[in-house]
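Missing here is one protein chain; the remaining ones are kept as they sit in the complex.
Moving on to chain A:
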Amino acid sequence: MTPNLVLALVVGVLFGSGVILLLERSLSRVLIGIILLTNGTNLLLLLGGRPGEAPILGVTPDAEMSDPLAQAMVLTAIVITLGLTAFLLAMAYRSWQLTGHDEVRDDPEDRRIVRRAKRHELAGPDDNAGEGPWPPPGGVVGADPEQVDPEPAPRRLDDEPGGQA
């Protein structure tokens, strides 16, 4: 493909929208973001190679051949992404099976901080770290400025880190 402004812009738009979707909480949207990013990257790889006719010896003169290596790399990248997309989809499905949603939850550390903020540091030693229910009852969720989306209601509340389902 001959590199031109339109194609470069397309790469930029794909990257941009991919990054925005990556920042979402829902795994399905993250997945779409990753797919967009991958397509942007593949297009970029393709633009890196020399444009021209199909690179077949004896059919196309050497000087008019396109660069087959870039195409080979894109093919490899597509195969790899296909597999990983399938894996991520399976994870989103499993997450939905287990919790009723596919949203990426806060990590134990964030939950600890939110709980501390809720208690205004009044409580004594933090001896049950990571054991309380999440989300904490009583709308503390809104206190988390990082979180844009409302927290979905989890089906289960006994989420001890490392605990077995």
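Keep this in mind: a residue touches a chain if its C-beta (ideal position, glycine included) is under 8 Å from a C-beta of that chain, and two chains touch if they have at least 3 such contacts; residues count from 1.
Assume contacts and distances are computed from a predicted model.
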Among "Inner-membrane translocator", "Na+/H+ antiporter subunit D", "Quinol oxidase subunit 1" or "Putative ABC transport system permease protein", UniProt-listed name of the chain not shown: "Na+/H+ antiporter subunit D"
Residue of A:Leu7, A:Ile34 or A:Met65 touching the missing chain in the full complex: A:Ile34
Those residues of chain A which, in the complete complex, touch the missing chain: 22, 27, 30, 34, 37-38, 41, 44-45, 47-49, 69-70, 73, 76-77, 80, 83-84, 87-88, 91, 94-95, 98-99, 104-105, 107-109, 125-130, 156, 159, 161-165
